[in-house]
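Here the complex is missing one protein chain, while the rest keep their positions.
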Amino acid sequence: MAKKERAVDSEHLRQSVDDIVARMGIIEQFGDAAEHIEGLADIETDRFGIAVVTVDGEMIVGGDADTAFPIQSISKVFSLTIALRAFGDTVWKRVGREPSGDPFNSIVDLERHEGKPRNPFINPGAIVVVDMLLDLPKKHDGPRTVRDMLVAETGDKEIGVDRAVFDKEASSGFTNRAMANMCKAFDNLNHDVEAVMKPYVDQCALALSCRQLALAGRYLMRKQTGGGEPDGSDDARLARRVNAMMLTCGQYDGSGDFAFRVGLPAKSGVGGGILAIAPGVASVAVWSPTLDENGNSLLGTLALELLSEKMGWSVFG
Amino acid sequence: MAKKERAVDSEHLRQSVDDIVARMGIIEQFGDAAEHIEGLADIETDRFGIAVVTVDGEMIVGGDADTAFPIQSISKVFSLTIALRAFGDTVWKRVGREPSGDPFNSIVDLERHEGKPRNPFINPGAIVVVDMLLDLPKKHDGPRTVRDMLVAETGDKEIGVDRAVFDKEASSGFTNRAMANMCKAFDNLNHDVEAVMKPYVDQCALALSCRQLALAGRYLMRKQTGGGEPDGSDDARLARRVNAMMLTCGQYDGSGDFAFRVGLPAKSGVGGGILAIAPGVASVAVWSPTLDENGNSLLGTLALELLSEKMGWSVFG
Amino acid sequence: MAKKERAVDSEHLRQSVDDIVARMGIIEQFGDAAEHIEGLADIETDRFGIAVVTVDGEMIVGGDADTAFPIQSISKVFSLTIALRAFGDTVWKRVGREPSGDPFNSIVDLERHEGKPRNPFINPGAIVVVDMLLDLPKKHDGPRTVRDMLVAETGDKEIGVDRAVFDKEASSGFTNRAMANMCKAFDNLNHDVEAVMKPYVDQCALALSCRQLALAGRYLMRKQTGGGEPDGSDDARLARRVNAMMLTCGQYDGSGDFAFRVGLPAKSGVGGGILAIAPGVASVAVWSPTLDENGNSLLGTLALELLSEKMGWSVFG
Partner (left out) sequence: MAKKERAVDSEHLRQSVDDIVARMGIIEQFGDAAEHIEGLADIETDRFGIAVVTVDGEMIVGGDADTAFPIQSISKVFSLTIALRAFGDTVWKRVGREPSGDPFNSIVDLERHEGKPRNPFINPGAIVVVDMLLDLPKKHDGPRTVRDMLVAETGDKEIGVDRAVFDKEASSGFTNRAMANMCKAFDNLNHDVEAVMKPYVDQCALALSCRQLALAGRYLMRKQTGGGEPDGSDDARLARRVNAMMLTCGQYDGSGDFAFRVGLPAKSGVGGGILAIAPGVASVAVWSPTLDENGNSLLGTLALELLSEKMGWSVFG
């Protein structure tokens, strides 16, 4: 394939990623110089990684792209995907698809909506989705857990949980247990609370590198074309829908701001990772541990904002 | 310009619009046949109009595309645009950009956030924006009101208010007055409540046809390209940002569902109109008076869902 | 009548009041010594007044008992009384009688309960009651306004509004106007918002001394006796009901704490006054300007706590 036929100008992408890594490095080392950017002055030293897989099959990485981190809430994208593939639209009988307008661990909304979580990316929503996965038939065709899916998408059988993260959350996730019990009180949890909490905590503690996470997100960059689905499957429709959920609900209570600044469907985790999709173009993973007040990676968001602008990838024009 | 160079296949668009108009007509006339689509059974007869302006400059219309209707909340897109052009990012000091997660006329959120409306598309947010417009300097370059802007964008100096709508809302908008007073209680309204309510009600009562509304939305389909802004202005950035707000907050409490089904930035009004943008491609206006439970046009939303799918215009792939 | 037949041992009461005034004086002058009482350390100097009218007709006063202060929310007791006498139980169709569990100016509750304020002592509840008073027939027998009632109960025709208080609230009560508009939005306000705000602000700004306020509260100490109403009127029943509302809802968001500490039906105002009733025994007014975090007089509450304990007046045993 000639270079001009490619969807992404890989040289421009390479330069953009290098620029971003350099800039993030400066922020790390010279926090003072970044004082005018709100919040950044507090970061003395930080780590940063980025990986971009294009629709053309190229992988461009920068910084700590091979450092594994717990994906935390990013796992909710994959569990939702498994559930949608297995159960289709019945998923939406048990979980809504509206932004919550409340901090991510809020239980208020759950009570107001009688145990139906507002969307699959807030904790109770993901807990209900995990509850569904426990009902997958034994002979289910395809992955049954987020780990299975991530192994399949990345080809790395070694993917496992971050033990420290798992132990901490398994024993102390009282707010999550509160929300799981609220769902159960409203008959929206089929299994015992503890039977659901185990795989829920499990998937949150899975550790991936940026490189692996970008690979795992490739299925979300499939694009339909007008007049039919050229890739001959329901996958483009699934990707479109998951991307829509990510854009409206993916960054906790900062989703509107993220859409405004970055303009890409994305899902963040409190481990500092973000998976972002440029539909039809690229799957991007960034990681940097320091979080903003909404629980999203500070440098990760900034890097995606720069990448989106440099590459013209915003879905909003 | 050769046809293949066009951004939009106008024949395919023409066929798609015709298909949609025909289908909406069937729903109007044979509501029974549409019973399996939730909510549609209640519609005995309804009216429907559509207009699409492409980035190539073509206008394709169908149904009641020249019937004027009050644009209501769609006016909030234009008042926000004027404010952003005049005041830039200082707008965001007085209004947020997060989905509200509450019904559109909720005052709860306003109290929780100390008089700062969650976003510019809920009523109190738009009221605060109108309050800003009253501070525009006398010699302001460009439109000072939504009407001025609509006249400029459509070239129709006859655009005016729907008198019945204006009279009704001017005298009975008690919830809006409650919210305006709450903003003022928190020092987030510079002018007297009644001084703000007048132009607010005014812009909501402006009556446009689909054809006019699609023309008025053209500025929002401008697309940046990677590596620079080819149209040499801040307009692409503005469009991108307004589109982001429309996608996350544009359909009241049904924004997530709309993103999921249609996948286009859009703003609805209780007059039955919706303005939707396919960034870089088209500006679309639809109108049909029957509303769903969230206050969005039932047939209008369905028509946009079909159009987006037929044309492959979803921003999510 | 022999002294032993009196309901109240007036010597003991006299001593108790003197003790309390002395103790309040010490707190004023030697704030440091009071540091162990939470909140009191902040008061450098403060003023304090108290007046007690017994069922035997005695008046015992102390401190600044003749200084006039704006009664503010205490006026709500009197407007409720006028409304209950004129309209009976229909009052409760437009206002509830449950504690709000929210800060006193909260609008949240109002929205949740569709414009029906939780009780007549939160601002929107009192606004609705004032709206009722505007519907009193021209030839109404008895007082039509709180001022009329206070003049009748105290015999002082000079009672008037504190001009500074009136002017400030008349022009800046935006939260109250927000709540009035919310009531009107739910059809729970018959008159124009401004037509109701005027007498509402008026009654809040009325200025009384402790002596006058204690006199005005006498009608609330009437006690029924088992087996019939010895005073031959509905007044005991009215007093019982108003006292119940005062005990459960009279101190904003601190009503439970006040019942726990003082054990008397009471209503406070942000002017620093409190009217408290020992049913069948006494009407008490205290005043001291410094407020606690719930908006109740700090020294006033402490004084009532001491008085209740010294005299054994708690209704709870």
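Should a chain be cited, it is by its letter among A, B and C, assigned in written order, with residues numbered from 1 in that chain.
Note that in this section contacts are C-beta pairs under 8 Å (C-beta built on N, C-alpha and C of every residue); 3 or more make two chains touch, one makes a residue touch a chain.
None of these values were measured; they are calculated from a predicted model.
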Visible contact partners (per top-of-document touch definition) of the missing chain: A, C
Residue of C:Cys249, C:Ala276 or C:Leu299 in touch with the missing chain, whole complex considered: C:Cys249
Which of C:Arg6, C:Arg23, C:Arg85 or C:Lys223 contacts the chain that the document leaves out: C:Lys223
Per the touch definition above, residue among C:Ile107, C:Met179, C:Cys204 or C:Met311 touching the missing chain: C:Met311
Candidates C:Gly49, C:Gly173, C:Pro199 or C:Pro279 - the one touching the absent chain: C:Pro279
Residues of chain A (touch criterion as defined above) contacting the omitted chain: 106-108, 111, 174-175, 177-182, 184-185, 193
Missing-chain contacts mapped onto chain C: 9, 12, 96-102, 109, 118-119, 220-227, 236, 239-241, 243-245, 247-249, 253-257, 259-260, 263, 265, 277, 279-280, 309-317
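Simple rule for what comes next: only the chains that are shown with their structure count from here on.
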Copies chain C and chain B - interface residue numbers shared by over half, same or different: same
Centroid distance [mean C-alpha coordinates] between chain C and chain A, Å: 56
Distance between chain centroids, defined by C-alpha means - chain B, chain C (Å): 50
